[in-house]
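A short write-up of the structure that comes next.
Just one protein chain is left out here, and the rest sit where they should.
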Amino acid sequence: MTALERKFTLHVPSSTENLAMIREFVSNIGTQAGLDARDVGKLELAVDEACANVIEHAYGNDTSKDVVIRATFDADELHIDVEDTGRGFDPTAVKSEELDKLVAARKSGGLGMRLIKTLMDEVRYEIEPGRKNELHMMKRIRKA
Amino acid sequence: MTALERKFTLHVPSSTENLAMIREFVSNIGTQAGLDARDVGKLELAVDEACANVIEHAYGNDTSKDVVIRATFDADELHIDVEDTGRGFDPTAVKSEELDKLVAARKSGGLGMRLIKTLMDEVRYEIEPGRKNELHMMKRIRKA
Amino acid sequence: MPNPFALTKSMEGDVAVISLDGYLDAHTAPQFEAAIQDEMDGGHTRIVVDCAPLTYISSAGLGVFMSFVEELREQDGDIKICALQPKVQSTFEVLGFAEIFDICDTRQEAVARFDEPHAATVGEG
Partner (left out) sequence: MPNPFALTKSMEGDVAVISLDGYLDAHTAPQFEAAIQDEMDGGHTRIVVDCAPLTYISSAGLGVFMSFVEELREQDGDIKICALQPKVQSTFEVLGFAEIFDICDTRQEAVARFDEPHAATVGEG
C-alpha cells in the first residue's frame, strides 16, 4: 500500500433505493483501504445509517435532492463524510434511549446514531442548516 | 417509473483497481433505469472499456488523476459520460482493425472503442486536451 | 448488484414463519413491516423470522422487530428469530437485541420454543 491519499466521491439521488449502491461503494473502498471483512461490514452499516438519516430526516424523502458521500484513505485511516443541504438538526439534543425503553414504547427508530457511534472510531457533525450539513466519520485501519 | 431525471456521479482515482467498483456503480444504475440483464451487461462493459482507456491512455497510469463517471436516466434513455483531464486524442484518427489482422499482428489491444460503439446506441467524443475530454454514451431503455 | 430483498411466508402448525432473503434496509424494511402486520391481522401472534438467507440488516430492519414484539407478547405470542449469519448476528448483538429477543440457531428450535413451559400456551386456529 502506498502512502498516497486516495479520494472517492459518490453523488446519488436522495432515495432509499440507492442505499444498496452506497453500501457497495463503501465496501469496495474499505476493502481497498485494507480493512478486514468485519470492519468493512461496520463501515458499510455506519454509512448506510448516516445516509438513511439524510434521506429520511434531512430531506424528508424528497428524491430531487442529492446525497454526497466522500471517502479518503491513507495507510492509517479511512475518512468518510456524508453531506446534505437539508434542514439540519442539533445532534447534541438527540438523546439515545436504551433498547428496552424503545421496545416498551413500540418505537421503530432511534438506533441509527447509536450504531454509527459504536461502529466508527470518530464521529463528528458539522451543521449549517440548508447550506451544508456534514457527518464526518473515521475508521482506523488496523494492521494485521 | 417516474418521468423525473435521476443523476449519479462517481469520482475515483485513475487506477484499474477501481474498474470493478465502476462496473458495480453502472450496473446498479442500469438496473434501476429498467434495462434488462443483457443491456445492463452491455452498459457495464462499455463503461469499463471507456474508463480503462482513460486510465491507460489519457492519464498513462498516473493514479494521482481522477476518473469521473456521470449518469442520468429518465424513462427513455440512459446517458453516461466519462470525463478526464488528460492528454486527449483524435478519435477519428483511430482506425478499427479486423480481428484476424490484430491476431496476425499479435496485438493485445485495439478492441475497446469498437466494443463501445457496438454496445451503446450513441457514442460521441468531445476532446479539449488537458482541459476536459468527455465520452458521451447513450443506451435506449427498451420497453418490455 | 447485491441480491435484492425477498420475503416468503409459511405456517408450521400455529406458528407463522417469515423467511427473509437478501438485504433488509430502510428501502426494504416496509415490506417486512407489512408482512408482520398481515400475520397479526390474520390472528397469528406466534411468529418465527428465519434469517438464514439474510445477508444484511440495518437499523430500519431491526426497528421492525422492536416495534412489534411488545404487542405480540401482550397477546401471548412472540417473535423468535433464527439462523442468523455471523455478520447479521453481530448487528443484532451490538445493540443488545440478544437480551430482549429469543434468538435460536435453527428454525425447528425456534418453532419448538413456543411449546416450552415459559412460552405462551394459548393456541390459535
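Labels A, B and C are assigned to the chains in the order they are written; within every chain, residues are numbered from 1.
Quick note on the criterion: a residue touches a chain if its C-beta (ideal position, glycine included) is under 8 Å from a C-beta of that chain, and two chains touch if they have at least 3 such contacts.
For clarity, every value in this text was computed on a predicted model and none was experimentally measured.
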{"item": "Contact with the hidden chain (one of A:Asn28, A:Asn53 or A:Asn133)", "value": "A:Asn28"}
{"item": "Which of B:Ile29, B:Leu119 or B:Met137 contacts the chain that the document leaves out", "value": "B:Leu119"}
{"item": "Those residues of chain B which, in the complete complex, touch the missing chain", "value": "16-17, 19-20, 23-24, 38, 41, 44-45, 48-49, 52, 55-56, 99-100, 102-104, 106-112, 114-115, 118-119"}
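The rule is simple: only the chains that are shown with their structure count from here on.
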{"item": "Mean-CA-position distance for chain B and chain A (Å)", "value": "29"}
{"item": "Per-residue multi-chain contacts in chain B, two or more chains", "value": "24, 28"}
{"item": "Two or more partner chains touched - positions in chain C", "value": "1"}
